[in-house]
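One protein chain is absent from this view; the other protein chains keep their places.
Just so it is clear, A, B and C label the chains in written order, and each chain counts residues from 1 on its own.
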């Protein structure tokens, strides 16, 4: 019988000796080269963290493989990062380069530190979820292949944190990312009255719609959707399988940019939509990779050193962002939901 | 019989000769002393505008008196400003000082230009309106007496534009003022069912409430108010005389600060509440004059030259504003209406 | 009415700022209603409350607005205030007057009203404060005879107003006085006969200093600007330097986009044209040396209003640049504003200002309906949510 509520593994048992010994005593760090962090303790101890890109969706073999490397180079310990990279924790400086070589041999990229593009936080997509408007892993692979050079180098103005969410539930928490790739539906739900009748609580379903587009349909013992009011958020579908929202013809991807969460220099910011729709073109999503590269490179060419995407755009102004990137501005980018008012330009001072 | 729709007087006939001659040809201006503007035309012509404080609520005698002065010193022309000051338009430099002397003799203050406090835009109050929570002219008189020195000098960091509105309809348009003095009610309307029955359209009355506090009361053929939801805006009273909102015991004044409308340097800003309530203490409203003076003088002591109230506060941070002024911060100053979210501090960076 | 004392108001005759009490007292000498007003006001000061009732419907023939009805709730005690209505006179552009015009108003008002006035009301009308119902039509007749007309009230176009503009200001980017006059005259019907969901205000400011506070105080703000680059007179720059102006600190460092560059060695001032947002700051500080560009016009902002009901709104950009010179430019503005009114008239709820209607229905709906192209100048930043409405014709079937 399982023990209930024993809680997660005690982290203390998962820490390598060098960390146990220098816990809370780190004095400073350096970033000697892409993917390598050197943390120095008050005791003088040096810890090298080697950051390795991961597809996140991995097999047993992958985990066992990195375990082997950890056993060989890191006293049998490793960690994962908040962005799903693997970090090898090397206490012996002499093992750094051999480890990097071993990783290279396995095709595992070392990078993602400092002014680089780190791994893309992402979600399930067509691999495992029921509401996606796009795939997750596939888009991530296509984009990271395309931007690979920026993972393994540190030549950007600042760190670049990308996220992908395959539907508006936004499990990728893309809403505060430098670049957010977001799966979007574009047509109202098609109602399967049978399914609705079977197991759906009509009042909850009606209440679930943020725009009030759903009304009860007593005749059918189901509901009816006012298409003009529907903004395809899919919240009703999350509540009720009978509100089929997936539409292969019209689902696709929106791009938002300029979010951040760190408090350094400027306050956290939301990502803002700059491209309302790009088609799903598997397996390589060329429209998406191109759009992302354009944004990254325009930023790289124009931002001051140390300036995150959002800081750069807020400095130059969004009107200038559209000029520089050549992205078309349309009414779709103007907010019309409940907090729209704060986005309207209540000033006569702007750039042409 | 009256001629309908002939429109306002043609402004062209109301312009003094010097303005007609130099219309659109002004090259620059100087502000040689408080209340005196010197505009120089491409033609070399010089126009002196002498700005004079007015109580705005004036008698025939007042207007006739200033007409006499205008005849004597300004070729029979004058104007009023957007803040209800009088401006004498002097084309002959030699007449400037004599006019100022004549104004002084009549007790009319010359000032309000540049880095001064200009006249307070205000409203009717107890003199003429049906919904005021305070008087208008009386409060203005008390405040301007107290701050007189700042009208007749230019020793502040920047211009200071004050407004007063005697109820939340805000006819004084105080919502974007450096300092806004706003009459507020603090108790829910008392319903006079008879009056409601007599002439009120119940559905419109119900719809008029921004918080949905009003429901129909079919029994009384009237309405009922959910006191807990009422925020005393008085909008229902504007719609229906039976929703008596005036409450001498609890009406009073709120102070908001930091608004601006000019686009110079920074974008226009709303005024923000810093004191939710001060009592009506006629005839001199000492709590109000003291609060306003404290804010003005704290700003004057700390702002950079050329920095408007709102710019100063946004630079130092609102948390610091409360420390410097000694004004108490309470939950009443935290927004809980529909655009509240944008005011919440979504950042871990702040001052203590 | 027996003589009563007014100790509280008397207190307000002291102090250096001109006293409205003194003004009421002056009027009270000549007019019974003004005298009663003094005493009613003293009573308000004692009781800390007003004594005016909700206005009934009063007016003049042919018009729906221009007069505000007002009655005291104590007519027995203050019979001369039983009716004490307001008449709004549409003031001339820029609040310019010759003394003859002002005296004419005074003469009519002396005969037919309290003798008390507001110069001006907060919207910009000249306000005649307090008369009886039977005097309303005669007042209007007299005023009309002398060339005056009434201002707006109720759910109509309110009297537009404008800054002094080219009349006296070197910054004016278009002729505010003429624009206001021209457009006000065009919409006399809209101004005098309420027929919209609610009031609509227009204000004209000649530049981004916005001396009429149009962005806050009008549904439609017309703010002067330019399309090309501001002009700099290098000789005048040097003169400022000679006078001791710290151009770097006072001008350049406070330019919001750091578009203004001063070369301390050559004493030359230059601007990065495409970075300048035409905020007016540098021009304000150095009016002798810097001036607006040559290709002038106005930015149009829509939606400004005060707090009631949905919170205060400031106007937001709907047209970044519109010429405002020739009659044909005014016509373009008029065509646009008429489309806007039409949309609002169709879609607005009762007592809903246009800003609130657009907020409720969305900018896209508004822009598409009135035929204005979406441009990034309309927003500080794009939407943070992905809740785009897709029109049927952009969707695959």
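The rule is simple: contacts are C-beta pairs under 8 Å (C-beta built on N, C-alpha and C of every residue); 3 or more make two chains touch, one makes a residue touch a chain.
What you see is a predicted model, and the numbers here were worked out from it, not measured in a lab.
Taking the complete complex into account, the chain left out of view touches A, B, C.
Of the candidate positions A:123, A:187, A:222 or A:325, contact with the hidden chain is made by A:123. Touch with the chain omitted from the figure is made, among A:206, A:246 or A:324, by A:246. For subunit B, the residues touching the absent chain in the complete assembly are 168, 175, 182, 184, 186-187, 231-233, 249-250, 254, 256, 258, 270-274, 276-277, 314, 317-319, 321-322, 329-337, 339-352. For subunit A, the residues touching the absent chain in the complete assembly are 1-11, 13-16, 19, 23-24, 26-29, 39, 47, 49, 53-64, 66-68, 70-71, 76-82, 84, 86, 89, 107-109, 121-123, 125-132, 135, 137-138, 140-142, 144-145, 148, 151, 165, 168-176, 204, 207-208, 210, 233, 235, 238-239, 241, 246, 248-249, 251, 259, 261-266, 268, 270, 280, 282-284, 305-306, 337-339. With the whole complex as reference, residues 307, 311-312, 384-386 of subunit C touch the missing chain.
In the analysis below, only the chains that are shown with their structure count from here on.
Rounded to a whole number, the gap between the C-alpha centres of subunit B and subunit C is 13 angstrom. Chain geometry summary: the mean Cα position of subunit A and that of subunit C are 48 Å apart. Of all residues in subunit A, those that touch two or more other chains are 339, 341-342, 346-349. Of all residues in subunit C, those that touch two or more other chains are 208, 210, 215, 223, 256, 277-279, 314.
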